[in-house]
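The structure that follows is given in the form of structure tokens.
As you look at this complex, bear in mind that one protein chain is not there, while each of the others sits in place.
So, chain A:
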Amino acid sequence: MNPVAVQHRKARLVVVGNGMAGIRAVEELLKMAPELYEITIFGDEPHPNYNRILLTPVLAGEMALEETILNPLGWYAEHGITLHTGSRVTAIDRVKRQVLTEDGCSAPYDRLLLAIGAAAAIAPIPGNHLPGVFSYRDMSDVEELTRSSELGGEAVVIGGGLLGLEVAHGLRARGMGVTVVHRRAWPLDKQLDARGGALLQKAMEDRGVRFLLDKESAEILGDTHVTGLRFTDDSEISADVLVMTIGIKPRIAIAQAAGLQCETGILVNDTLQTYDPRIYAVGECVQHRGQTYGLVAPLFEQAKVAANHLAEYGRMRYQGSVTSTKLKVTGIELFSAGDFMGGEGFEEVTLLDGNQGIYKKVILQDNKVVGGLLYGDTSIGPWLFQLMRDGTDVSAFRDNIVFGETHLGNSGHAGENQASRLADGAEICGCNGVAKGSIVRAIREQGLFTLEEVRKCTKASASCGSCTGLVEQLLASTLGGFYDSSPKKKALCGCTDFTHQEIRDAIIQQKLLSVRQTFARLGWRHPGGCATCRPAVNYYVRTAWPAEGLDDAQSRFINERAHANIQKDGTYSVIPRIYGGVTSPAELKRIAEVAERHNVPMVKFTGGQRLDLLGVKKEDLPQIWAELGMPSGHAYGKALRTVKSCVGTEFCRFGVQDSTHLAIELEKGLERMWAPHKVKLAVSGCPRNCSESTIKDFGIIGVDSGWELYVGGNGGMKVRAAELLCKVKTHDEVLEMAKAFLQMYREDAQYLERTAPWVERVGLDHIKAIVVMDVASRQQLAARLDFALSQEKDPWAEAVSGCLNIHAAPLRRIPA
């Protein structure tokens, strides 16, 4: 071939299998490298990619087939993809690097992606090819079953697993009599123990599905069409329709014939490459580290990694997935994950409420959740699953674990309600006013699989995040699995695949000194980033490199850029710093005069004992700051806000410690401290606790012998009482402890994570070990904070002196 021509053509990517994993990989690839390949896709089904997991709602008549289409034909055209539907690939020629189809076509490739899924397993018994015998795998099965069900009669389902119960539910909804035959003593034995199985069986029986258990099928009866089924004990049952749902078999034939290594599935490594490095494979056809998967969440993770390598980024690795299952039979709540049988060497916590039909069982090993089973009430499923994947130590709340997070005091944000029991009109997201019905509709109609996608399409949980748990539950109950697909690894935002921690590590190890340098070095998808990553990365750069790191004003929210809080009408508020809340007549007069002179529409005390001048135009800010002659109160920042104080020994008749002066010292010692989120302190002079120290990030309470220090309190969206960190005697000790604690928080917490969830996440004991027990590390932390603070100047003074430009005035005024 002419080498010049080679240079000019794009590399060719051929995808075999037009299904969920393959097309997800192509979508991920197009996001990263839209122009890299000329893409050709072969699929042997006649349809464009549809959502296979919604086959049962279609069979049950709850959804139309069109609604399951994930990628309409227009999508393929729009991305210049050549799609061959109804076209089966029969061979791969690895020497000529081309695939051959049944109808005699061939297509050359530079990279090949196999995503051929799995086929339904067929029991090797006589009669298994009679008309009237179905498998349950694709749209044509559903179409044929729907047609057969219109004749009515009796359906027998062999195999009482997830698919078997789903198809039984669907056929029952179509009006057929349905019997599920299962070789074990209870249905769903891979997901349930005997007790849960009995509850499920009863619920299905209440819906009119019959069960024949402990039955081994021997022969399918009938001459020209199925008429019944005979068992090994010679008993028989009659049937007009017979569906086999006894498991799935990864499709490996074409890979095997091409000499690619296969066992149960096509063998792949952590980059999803097969034995031939030009050939990648993803989805149900794949075997990775000995595992095959039959749920979409892990397949989507594989798709993401394969796409990353196809796009020549070459960074991600697939390391296997932990999966959970949920049954999608309307009205039956069931969740199971991991090892739910327990036994020797395991501990169990169970709850059984037979009247309500609720059964919960959590399996623990070495104080960690290794599995769980929830029946009737699955609301704690996502939380339990997270504990399991994270390997969290649950000893502190193991006895209450079956009641869920609500019983533990939660400053995190898991849902407390059972989303599935709410009415369609129930509001899920209070911030954006999104009702349950619209979320469920969006998940189904727009083919959403992740929290991020729901946030994007509906705005639910996109603001404060407190309904995240509820939205996750809705995803789970609508889709039938947990779609938060890479739980341990949550990318910072859509611009990158790296996590907060990976980005932080890179900033430290590679000495990245600005937001843009970080974006460039770590291969950001959008060179300008977005509203999520820019402030986070700017914070990480500044915390890692307080002296050299560039503080990029354009990567800060408007409040932190203008050094004032933007209000809903676009005006700003001005809150000067008043240390410890102690002011003087002269200072008050000056504030009053400034407010009067500038016609400030409102003057108000804040919740944190400071004065707020509201309704100021941006143009007037520098002038007002100059006239006030006071430092910025940082009330607009993810930063130290105020140190509230009470009266204390100086005047209060109960006081045992001088709270006001300690508050002033603390505020002077910590002012201008940026943090992952806002930080509030309070000092009370005695245990009456008038300044509410126990709901502060760092709260201090005077006692006879000194000071008690509390951390991780919160009085905002989720109230959380602070926990005792330690007791100290002197002001200096309080200051050092506060600095060490706050610096640890600054270095460890994720951007926008407040101390309350952070303390819960890392554990108070861990914090004590570093801040309280270890004197050297405490001193180093405090010293690092002192150094960082020494690099910060008062922004108002800087603006007044002209060193800082907040662009208060318009760029130009154009007269009429």
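Assume a residue touches a chain if its C-beta (ideal position, glycine included) is under 8 Å from a C-beta of that chain, and two chains touch if they have at least 3 such contacts; residues count from 1.
To be clear about the criterion, contacts and distances are computed from a predicted model.
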"Nitrite reductase", "Sarcosine oxidase subunit beta", "ABC transporter" or "Acyl-CoA dehydrogenase" - which is the UniProt name of the missing chain: "Nitrite reductase"
Identified contact with the non-displayed chain, of A:Cys530, A:Leu550 or A:Val703: A:Cys530
Among A:Val362, A:Met388 or A:Ala562, residue touching the chain not depicted: A:Ala562
Residue, one of A:Lys368, A:Arg398 or A:Lys456, that touches the chain absent here: A:Lys456
Chain not shown, touching residues in chain A: 456-459, 462-463, 516, 526-531, 534, 552-555, 557-558, 561-562, 566, 568-570, 807, 810-816
